[in-house]
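Sharing a structure here in structure tokens format.
With one protein chain removed, the remaining protein chains of the complex are shown where they sit.
Right, subunit A next:
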Amino acid sequence: MAPSVITKIREKLRPKGDRNALKIRRRRKLTGMLWRSLPIIILVLLFVGHLWLLLIPLPLLGQKTYIDENALQPGQVNTYFNWEDVHHADQYLAELERLRDQNATSEEISGYLVGEFEKMGLPAASQRYLFSTASSHASGSNSYALLSSPRASGTEAVVISASWLSRTGEGNGTLNLRGVASVLSLASFLKGHSLWAKDLIFVISDGYLEGMQAWISAYHGAEQSNLFAEPLRLSSGVIWTALNIDYPGHSFSHLGVFFEGLNGRLPNQDLINSFQLISRFTGGVPVFVYDHSDSRELPVWLPGVLEHVNGINEYAYRAKNILRHVGYQARGKASGVHGLLHQFRIDAITLFAVPAAGPHGFHAFGRVMESTLRTTNNLLERLHASFFFYLLVGTETFLKIGSYLPSAIIIGIAMLFTGLNEWVTAGSIWTPEQLGEKATDAAAPSGQGQWTRRRRPVLPALAVIIATHLAGILTFFTITRPFFLSYQTASSLAMFAFAYTVPVISSRTIDTGRDEVAPLATVLKAFNLCIASVVTSGISILNFSLAAVLAVALGFPLCYSSKSSRSAARIIRYTFYSLLAFGWLFVPEQVRQAVADWELLGVWFAPFVCIVYVPLMLQGAVVTLLAQ
């Protein structure tokens, strides 16, 4: 009995016959199975990718932050910033408030600041700048001072900065007077010590971001065509780290840390972790990521029952942080003045004093700054040990790149599979058999007929792709013109109407529907998806947030962008895709912001959307138009 079962199993596993033929047959069978289940695989991949994105804030994921660079030794020093220095800060603040009340000009303010620095015995200078963009002109005057450290060769420097406008409201007019006063009192305090191994540069930049942009590009000799910036009279060595102070309120309860830089760059995590440790243990000030509280309260629109589910509050808190992070990183925006420095390989963060009724003020801030500066002063080399790619989901918790990157990549893979599927489908067509010949292909579906090869119209597809990208460039050109920004609503509408109708008209001229040539829609979709996949995966290494947003925006729409026989449905689909491609035109404030960021700071978001995202979506729209 038993031997016969074994023989049966053996026969099943190793059937008789030519082994090589069996192998090939097996392989064919497997390929056929995969091929047939490909639509399901793609769907599964898409779902897994999106689910992964949703699971990133799970409390189960992530690990505790730690200090990786041994030299940092955060919080190991005695701090000497005392009430006398607080008194100085108060005096500076009174003067600054007087200047504010007098509506002093930028020149007057920088004159005052330079004078104060010089009274401390620090060489100081001011720098005037003028930005001219399509929509506006911004001018101002930065002040900066250089503390050449005793015995140091002046080859390395640390920047301590404060912008005149606070990041509250992204520079809408909230003044950062206490931040500026802190920098002044720190400057006079720090000069009294001989232990600095690096030069300290104190920068008080005018405006919100533009002042620092003018200063830092002049420091590095980077030229910008729309910026006139006076050359700097004082210079020091290579800037390694920078701390930016933002203290808009009267007192603060927590210190918030902002770290996102231009174009999604992040500073080394060691800097954030050191500051976080020092603030908690030296300064006694709890730390927030950003400026929202970590009360772990659920949004009001969620049912109250959820509050009792274990871990859901933590999930909501983490999700909030991640959304905030994605909001900055995907748009390439700097979350504070520090963000402008990352482009020059400077690790920088903003310390934001979250306005509150108390209990902390200049004293705690000064001590935290002093100790953090001592920590950065310890560095023998640039910060390099810790992470540059991370998701900071809480003050002490972060996700490594390996635990979040696959989400976007999996969606990219799904797009790639769909694209390749389309390409293969376009290459052959099933012709039903008329002559009654025997089917030869085992993999063929049931029924009489055979697969015949057909030509794939590569050149027309490429022409459409190039045309859409040209349209993207044209879009970008248009939205950066002054006339567009001055008549934004009207020109947005006109542009949308134009972009909506041109493909409809031009698609009429395309003739498809011969059997020996594959439909243009299929080939176009194949190319479109392959490009989208490559773009998403490539971007994910540089800027995960942008890649994730891109994956979500492109994933489902592009994978299922075809097939509608009824013209009404087709028009609805086409409208949907057009809205996805050009819907952003109807958020004028965001457009204006993105264009200004591009012109002032070189943020890639606006050109990326116009030249990469819009064309990809337009191709999807054209596919829906062309599909029979």
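Definition applied: a residue touches a chain if its C-beta (ideal position, glycine included) is under 8 Å from a C-beta of that chain, and two chains touch if they have at least 3 such contacts; residues count from 1.
FYI, contacts and distances are computed from a predicted model.
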Inset, instruction - Among "GPI transamidase component PIG-T", "Proteasome subunit alpha type-7", "dolichyl-diphosphooligosaccharide--protein glycotransferase" or "Vacuolar fusion protein mon1", go ahead and choose the protein name stored in UniProt for the chain not displayed. - result: "GPI transamidase component PIG-T"
Inset, instruction - Looking beyond the chains shown, say which of A:128, A:220 or A:363 touches the absent one. - result: A:220
Legend entry - Among A:17, A:173, A:402 or A:432, residue touching the chain not depicted: A:17
Inset, instruction - For the chain that's not shown, point to the residue among A:300, A:380 or A:505 touching it. - result: A:380
Inset, instruction - Could you tell me which of A:237, A:406 or A:588 touches the chain that is not displayed? - result: A:237
Inset, instruction - Please give every residue of subunit A in contact with the chain that is not shown. - result: 15, 17-18, 20-21, 24-25, 28, 71, 114-115, 118-121, 123-125, 148, 150-156, 191-194, 220-222, 235, 237-238, 343-345, 380-382, 384, 442
